[in-house]
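For this depiction, one protein chain was excluded, whereas all remaining protein chains were kept in their positions.
Residue numbering begins at 1 within each chain, and the chains themselves are lettered A and B in the order written.
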Amino acid sequence: MRKFIISIALTLVVAVPASAQKINLDFPGLADRAEEVVDITLDGAMLRMAAKFFSGKDADERALRDMISGLHGIYVRSYEFAREGEYDRNLPNLVKKQLGPSWMPFVTVRSKSKENVNIYANMSGERVIGLVIIAAEPREFTVVNINGPIDMDRLAALEGQFGIPEFSKEKNDE
Amino acid sequence: MNEHDLKRALRAEAPPAGFAGRVMQRIEAGETQPRPSRNAPQWWRAAAASVTLAMVLGGYATHKAVEYRRGIEAKEQVLEAMRITSEKVRYAQQEVRAIGTHD
Partner (left out) sequence: MVEPLAFPSTLSRAQAGDHDAFAELIERHEAMVYSIAYNFSGDRSRAEEMAQDVFLQLYRSLGSIESDAHLLFWLRQVTTRRCIDEVRRAKLKPVSLDDVELSAVEKRHDPLLDRRIRESIQSLPETQRAVVTLRYQEDLDPSEICRIVGLPVNTVKSHLHRALLALRKKLEKHS
């Protein structure tokens, strides 16, 4: 019976529509105070359009194209400020509060002097169907929301490509 | 490298002498259309010579040019998004690894 209930719960998670996984990344007034801003909003249609412009002959571009083709959206907001204290340090909590029970903390890094990073994965069984990264530094605040099935192995396989730095967990270059 | 270096490196310089004269020669010769791009495929060169065909295709060409530009911009944004994502994930991974080696 217990096994049956767990199965139902997983099924319900799978049935959650893609739009429900999109996080509100609207931070009024933050861009005006920032010195540098990255603001990327790519919905499914834009991602499919972008995928056409990745070369099918280049292995690296093909890998990235395959990765983004199944996604429903990629959203990035990154703000860099001239001085510390220019943004509300409670902003990461406002983002976290939007994450429902299917979101699992993946990695949490806390540092007083460097960067706090929280990575959350939206799980459907063993599949990752969404990713939220919240990075807060004294002078920079970044949120990334990727909506859709993510192959973490493929993400790791983008090492050293397109300016993407090495990621492999197997390597120990320390 | 600082802003001063960039401004100095990118300071405007005059084109080769006689530039204005060469432009005026083309205008006075009735050549007011720009040369077709050296990168244009052969069939476009023929189309460019025909005003009627150019007018008919003008709207379609504009639409395709806009679509092309949007697609390229979207690709650049994907690359930037993935760069930022990987940067943050890598940082987190390094910190986790560092903690592990201090245990």
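Just so it is clear, a residue touches a chain if its C-beta (ideal position, glycine included) is under 8 Å from a C-beta of that chain, and two chains touch if they have at least 3 such contacts.
It should be emphasised that the depicted structure is a prediction, and the values quoted were computed from it without experimental measurement.
Within the entire complex, the positions of chain A that touch the omitted partner chain are 31, 36-39, 80. One chain is missing from the display, and on chain B it is touched by residues 1, 3, 5-16, 19-24, 26-28, 31-35, 37, 39-40, 65, 68-69, 72-73, 76, 80.
What we mean here is this: only the chains that are shown with their structure count from here on.
One finds 29 Å separating the Cα centroids of chain A and chain B. The residues of chain A lying in touch with chain B in their complex are 38, 40, 42, 46-47, 49-50, 52-54, 64, 68, 74, 76, 78, 107, 109, 111, 115, 117, 119, 131, 133, 135, 142, 144, 146, 155, 158, 162-167, 169, 172, 174.
Listing the residues of chain B that touch chain A in their complex gives 67, 70-72, 74-75, 77-93, 95-98, 101.
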